[in-house]
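The other protein chains are all here in position, but one chain of the complex has been omitted.
The block that comes next holds subunit A.
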């Protein structure tokens, strides 16, 4: 559609965001965001996970208030205190995770909270008529009387969209709507979206799947590290250029890349195969990690990285393959034994796997080290030693906290992460599995964590680095693999690789191992 720029000049933009900034303690989630969405278009917002898309959408939907900046809807400046305000202004949100009651019918779900009443009772007739009319007008096929639990994913999504339309929304926000759909369903969804657009509705489409974005969007805004870096039209860009914009094309300042790689293999992964039910999620993955080497794994999220980490940590059983640590076969070892033998682990989700949020910092220092000194003394936990060592970490890693008895949840994301990094570097680890070590932390903490990783590498640690941040991968890795659909599809030299080439492998555009 090339009419978008014409519409722009005649009608006020459906949504205009000016200089939106949102800070959380220690982190700037959004910074000077500028987006103009023309009415009657599909506008895509793309960016890596953690780039700040979801915060932005929460602001637009009234779930969070910006610290700075203005929001205009149809030319009128608005200030949303709650999602109800956003709904009143005609904005509706279709969440990535459906919010439907399984044991109610489609009709009941749609009217829930906005029930038409007749004499104090639900006016099913009126509701059904309205839903049918909406469904027909927008080509959203659903049977209002079926139970939601009997519906497929695609149908559920249509119910969610109808729910939003039923409340009178003219501007729809779709948060990663294709994440849960199979290709045919994606096609159907896109047909629906085109119909909505034809009816004059505006769709804001959040995604990191670039081909889909190019397929459906009339305009694209790219977000990187919390700020809008480009607004482009799909006909002007290729998928690869978009990827470049998303992950940042400028290479990090060249580090003095003295190689510290030795020929001693610390962690050896051979022929790893992991299945989830009938699905093979990881297949034939083999690689060595040497002492003093950082092995990076690049890939679009969901291509087997999580399973790879869990397999190495002993959290997920193997279908085939072997893992060796320092020449010893650890394939059958428990997680505890692996940790005790010197595998450190920075998990990808620190709140889920890395911390006891409602416990003190020193107790978090003990976590994962409860069987080793200084935390352990026989059957006892050595509290004094654990406290003292936590104080060491707080100092060495610049964890900003009132003290080691503070609860972990009180710290900002960056400080929590520094604590985890400090903890995992304790006790002389041989190998470190670092998953997204700087995700969601502010720039200062990021630089500090990178420095610590480099120091550890220099002192002979074997590091497996999994990350979505290409700058981080290229800047830190000695060897770089690309994972795609559960397989290592390329082994690259990070010193020479370009982000475009990396993006090509990551999205499957370059299929064969040519490196």
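Some notes on this structure:
As a working rule, a contact is a pair of C-beta atoms (placed from the backbone, for glycine too) under 8 Å apart; a residue touches a chain by one contact, two chains touch by 3 or more; residues count from 1.
Following the convention adopted for this analysis, contacts and distances are computed from a predicted model.
Between the listed names "Simple sugar transport system permease protein", "Sporulation protein", "Transcriptional regulator" or "OmpA family protein", the UniProt record for the complex's undisplayed chain reads "Simple sugar transport system permease protein". Note that of A:207, A:360 or A:438, the residue touching the chain absent from this view is A:360. Contact with the omitted chain, checked across A:197, A:338, A:439 or A:487, is made by A:338. Within the set A:279, A:352 or A:496, the residue that contacts the chain not displayed is A:352.
Counting the whole complex, the residues of subunit A in touch with the unshown chain are 25-26, 313, 315, 334-340, 345, 347, 352-360, 363, 366-368, 370-371, 376, 379-381, 383, 387, 391, 394-395, 398-407, 409-412, 415.
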